[in-house]
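All protein chains but one are shown at their positions in the complex.
The first chain written gets the first letter, and so on, giving A and B; residue counts start at 1 in each chain.
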Amino acid sequence: MAILETRQLSKHFGGLAAVSELDMEVREGEILSVIGPNGAGKTTLFNVVTGYMPPTAGKVFFGGEDITGLSPNRIAERGLVRTFQETVLFARFPVIAHILTGLFMDSTTTLWETLLNTPWWFQSFRRKRAESLQKAAEILEFLGLKGSELMLATNLPHGHQRLLGVGIALAANPKLLLMDEPVTGMNVEEANFAMSLMRGIRERGITVVLVEHDMRTVMDISDRIVVLNYGRKIAEGTPSEIRANQEVIDAYLGVEEDVA
Amino acid sequence: MSRRELAKWVGLPLLALLFLAAPFIFNDPYYQHLLILICTWSILALGFLLILSVGQFTIGHAGFMAIGAYASALLTTKVGVSFWFALPLAAVIAAIFGAVMGWVMLRARMGAFLLLTLCFAEVVRLTIVYWPSLLGGRAGFPNIPRPDAIFGMAFDSKFPYYYLILFLLAVMVFVIYRMDRSKFGLTFKSIAQNPPLAQSVGVHLMRYKILAFTVACFFAGAAGSFYAHYLTFLSPEYFTVWKSLIVQMYAIIGGIGFMIAGPIAGAAFLVVLPELLRATETFSFILYGAVFILVIFFIPGGLLSLPQQVGVWRQALRRRAKIPGGIRPWQYLRPGS
Partner (left out) sequence: MDVSLIPQVIANGLMMGMSYVLIASGLTIVLGITRIINFAHGEFYMLGAFCAYYFFQMAGVPYLVTILLAILAVGVLGMGVERVLFRPIREFFLPSVVVALGLAFFLAGTAAWLFGPEEKVVTSPFPGVLNALGATFSVERLVVILIAIVIMGGLWYLITRTKLGRALRGVAQDREAASLQGISVNGMCNISMGIGCGLAGAAGVLLGPIFIVHPYLGALAIFKALIVIILGGIGSMPGAVLGGLLLGFIESFGLTYLGGVTDVLLFAFIFVLILFRPGGLMGRVWVIRH
C-alpha cells in the first residue's frame, strides 16, 4: 500500500523545471532510494513534498490524504519527517536538547502545567518530563550517541552531527522518514553504521526514503530505486533492475560516479 | 555541597532576602524611587529578552507599556474601577494588543519586524499626543489615583509601591523561569537558532513566537499600569522609541545569555551607575555611551559573563596568546530566516 504518493508533481523555478510531472509512490515499510545526477531535482522533490516549497502543479498524498500546500510543521505532525542535506543543527544546544525539541511535537504539556509544576499541584508535568527524558535516552542509545548528551552539538565530530540530525527527526515520531544524503561526508565505518541504522529504523516500522549519491549504500540497502534526471522519472525498480537499465547508465555517463 | 547547589540553596535565598530588605537598607525616598525604577525597567527588559529568545528584535516594547499605562489610567478615572482590578485588566488589554499585533507583525523577517515595532510604538505614542480630549495629549494625563490600601497597607510611602512592583517582577521571573526550563523555552530557542529545522519536527513557528510576544506584552502592560499609578501622571514622552531602546540596552549589557539575571543586573547597574558617580545629565550621557561600547568590546557576553571572561583572559595570558574576543552569545542568534 502506498504511504506517500505524488501525482503529476511539478516545481518550476522560472523557466527551469526542477521537478516535472512526477508520479511516484512509496510503499509502506520499504526503503526507497531516489537517485540521479547532480541537479536532477532530488532535494527540490523533498522540499516540495515536505511543504518547504509550494509545488507549481500536482498533488502530494500522504496516507491517502492530500497534504499539498500544508505548512512543514503540519506535515511533520502527520508523521512525514525529513532530515536536511547540510548539517543543520541548533548551534547553542547540547545533544540531548536536540532530541527533546523533536519529542515536543507529541508533548501534551500545557502552559499551565509548565507554570504550576510544583509537585503538590501538577504531578503530570514531572511525569511527562521523565517520560521525555527516557525516550530521548533511548533514541540516543539507538544512534550510538550515548555518553555525549551534554556536549554542544557543534563540538561533535561530523559523522555524529549527521546522526544527530537523524535523531531529531526520529524523535518527532515519524511514519515516513525522508533522509537527504544521510551518509555523504561520512567515512566507510560511519557509513556502514548509518546503513545498519537505516535498517534498524525500518524495523521500528518506519518507512524510509533517501536521496543519496553514494551508490554502494544505495544498491546495498534499497528495496526499490527511483531514478530522476532533469526532474523526470526515467526508471524505477529493484537495485538489480536499475543496474541493468540502459537509460540510467546513459544518464550517468560522463559522471564520475559509477553505477554498481 | 557542589557549587551549583550552594548557589541554589544559599545564594538565591540571600539574593531574595536582599531584594526584600532593599528599601530598609536604603531607607531614603530617592533611593527607594531608584529601586522601584530598577524593578519596572527590569520587567520591560525581561520582556525584550523573551522576544529576543524567539529570534526577534523589537524596538517598540514601550508602546505596549503605554497601552497598559493609559488603559489603567482610563479605567480608574473614567470608568471608576479600583486599581486592583485595573492592573490585571490593563495587563490583559496589553496582552490582547500584543497577541493581535504579534499575529500581524511576527510574519515579517527580523529586519522588517524591527521597523514594524518602531512604527507601532510611534502610532501608539502619537495617538496619545493627538487625542487630548481622552488621553491628555502632550500635556499629559494628570490625577491618576493612587492604589487603594490593601492588607492594611496604605500607599503613602515608597514601601508598598516597591513591594508591589517587586511582586510583579517576581511573578514574571517565575513565569520565565518555568517556561525557560520546559518545552516552551527550548522551543523558543530552537526557533531562534534554526527555524527550518524546528519546523521539520512540527514546531508551529508562529504559535510560539506569538506566545512569547504576548507574555512579554502582558507584563509590559502590568508594569505600565503600575507606573501610571505610581507617578499619578502620564506623558507620551515616557514611552518613546528611545525609551524602548535604552531599556533593551539593560538586557544586552546585563548579558543576553542570562535569561533572567541579565536584564535585572543590567537595569540595576545602569540605573545606579550615574547616581553612584553623582553624574549630571550631560555626564550620564557620556557614561552610558562609554559603558555600552566598552561592554560590547571587552565583555561581549554582558556584565554577568565577567567571571567567565576573566577566565578566558587568564588562560590567554598563561599561553601568552593574543587576548581573544571572549564569550559572544549573540553569535548563535540566526535571525533573518
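Methods note: contacts are C-beta pairs under 8 Å (C-beta built on N, C-alpha and C of every residue); 3 or more make two chains touch, one makes a residue touch a chain.
Model, not experiment: these values are computed from the prediction.
S.K.: In the complete complex, the chain left out here touches which of the visible ones?
M.R.: If we consider the entire complex, the absent chain touches B.
S.K.: Hey, which of B:Lys8, B:Arg109, B:Arg207 or B:Arg314 is the one touching the hidden chain?
M.R.: Residue touching the chain left out of view: B:Arg109.
S.K.: Which residue among B:Gly68, B:Pro147, B:Pro263 or B:Pro300 touches the omitted chain?
M.R.: Answer from the full complex: B:Pro300 touches the omitted chain.
S.K.: Using the touch rule from the top, list residues of chain B that touch the missing partner.
M.R.: Counting over the whole complex, chain B touches the hidden chain at residues 57, 104-105, 108-112, 115-116, 118-120, 122-123, 126-127, 129-130, 241-242, 245, 249, 252-253, 256, 282-293, 295-297, 300, 328, 330-331, 333-336.
The rule we apply is simple: only the chains that are shown with their structure count from here on.
S.K.: Need the CA-centroid distance for the pair chain A / chain B, whole Å please.
M.R.: A distance of 41 Å separates the two centres.
S.K.: Over in the complex, which chain B residues touch chain A? Could you list them?
M.R.: For chain B paired with chain A, touching residues are 174-175, 178-179, 182-184, 186-187, 189-190, 193-194, 196-205, 211, 329, 332, 334.
S.K.: Mind pulling up the chain A residues that touch chain B in the complex?
M.R.: Going through chain A, the ones touching chain B are 50, 52, 71-73, 76-77, 81-84, 88-93, 97, 100-102, 104-105, 107, 109, 111, 114-115, 117, 125, 129, 168-169, 171-172.
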